[in-house]
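The complex appears here minus one protein chain, its other protein chains still in place.
Up next, chain A:
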Amino acid sequence: MLKGIDRYLNKTTQAAPLAVFRVLFGFMMFFSIVRFWANGWIDKLYVQPKFFFSYYGFEWVKPIGDYTYIIFIVCGIASLLVALGYKYRLAIIVFFLSFTYIELMDKTTYLNHYYFISCVAFLMIFLPANVYFSIDALKKPLNAFNTIPKWTVDSIKLMLGIVYFYAGLAKLNSDWLVHAMPLKIWLPSKYDLPFLGDLMQQQWLHYTFSYTGAIYDLTIPFLLLYKPTRWLAFTLVVIFHILTRVLFPIGMFPYIMIVSTLIFFDPSFHQSIINFISRILGCEPSKNTASSKITTYRFNNSISLPVVTVFFIVQLLFPWRYLAYPNELFWTEEGYRFSWRVMLMEKAGYAQFKIKNKETGEQFLVDNTDFLTPFQEKQMSTQPDFILQYAHYLGNHFAAQGHKNIAVYVESYVALNGRLSQPFINPETDLMLQKESFLPKNWILPFNHNIKGL
């Protein structure tokens, strides 16, 4: 066993796949940042709001007013440097930190895609993605290598495999498989698609999409790994992500996933990409090859492998943390995020906050639009941790205005996957007395339905 592991760790492969991945990832990220900026989202999401929803433990991560743009500039430059492979280690660290900082600024904008980017960026800090076809390799031929440990390329594949497979596992529940929810809500609203509009109304289509979606997610990593099915798998990847792009507003993610899965192809495939680009750039492909006698990259530190190992152990275990909570995961969302639960729920909510003077009994209701953007209000109204943080913000806000003995209550309703709305948070609970923690939130009212499955 140990021998087997040792043998595996000593296996080498060509450096081209990881180099191509680095180039494509870097440019994709650069383009994503430019797109985010061009759409005016920096201003809309991070400059204009008065209040931001923090992740537990990361309350210190906040937008910095107009200077927030600088973080995006830094992130954009870092992604370009990653693509070019110039001062790679520093560039990828800066990219990881700046990108993750942006994501932590406001959990309103949480997307699994962004988490995926942070995970890959973190992983890439420890991978020799710049030893080949990079400015670093060109400038310092001593640091250029033709082959690298095989596990470094495999770690990217494993990351992608986890994303797909866990997303597939998350679909194994009664809402998705028995009721074809939430696709039954989402697809009929796409009535205006050319050719597909009428089809989107059909129940059989909702079920077909649900089942093929689950099967796709669960099997695609294996189909990509197995050489005879690789082309089929890649075609499926392309079709699947195009469909999601056409049906749902998911921005850059489909492109990123399509491009990322190229890593599963043979090194020769990536070498031809490199040759092609080299020809366009007018430089000799042979220039990229290592000039030193040692052609295999060796880690000169002992932390990379242990860090990557721990990283993957956490990746494999973290999505299961929801099992430690007693209530329905979709209802309380305790342990929902950072678990590759993608497009699983349609949740709509309404939260009306009440500020009460505990001594005099005087009370009044809060107009959420005074404090939150429509997007924030929408996200807040269905997620308990948002509701709690906002309640504390309101309590402190009105205390600063001179109100005394403040208690904050919320009357809230949530509809989940097409069920009729029902009360969400206990309206008798003074949220000012509740603290955020990883413990189960007993002030969430019970969900009156049963969703079976993982």
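Observations, loosely collected:
Keep in mind that, in the parts below, contacts are C-beta pairs under 8 Å (C-beta built on N, C-alpha and C of every residue); 3 or more make two chains touch, one makes a residue touch a chain; residues count from 1.
Quick note on the criterion: contacts and distances are computed from a predicted model.
Of "ABC transporter ATP-binding protein", "Imelysin family protein", "Branched-chain amino acid transport system permease protein" or "Na+/H+ antiporter subunit C", only "Imelysin family protein" is the UniProt protein name of the chain excluded from the display. Within the full complex, the residue among A:125, A:172, A:258 or A:307 touching the omitted chain is A:258.
The chain omitted from view is touched by exactly one of A:125, A:138, A:399 or A:415, namely A:415. Touch with the chain that is not drawn comes from one residue among A:103, A:333, A:346 or A:385, which is A:346.
Of the candidate positions A:65, A:194 or A:228, contact with the hidden chain is made by A:194. Residues of chain A in contact with the chain left out of this view: 39, 41, 44-45, 109, 111-113, 184-186, 188-194, 197-198, 201, 203, 206, 238, 242, 245-246, 248-255, 258, 262, 265, 269, 272-273, 276, 342-343, 346, 348-350, 352, 362-367, 373-375, 377-378, 413-415, 418-421.
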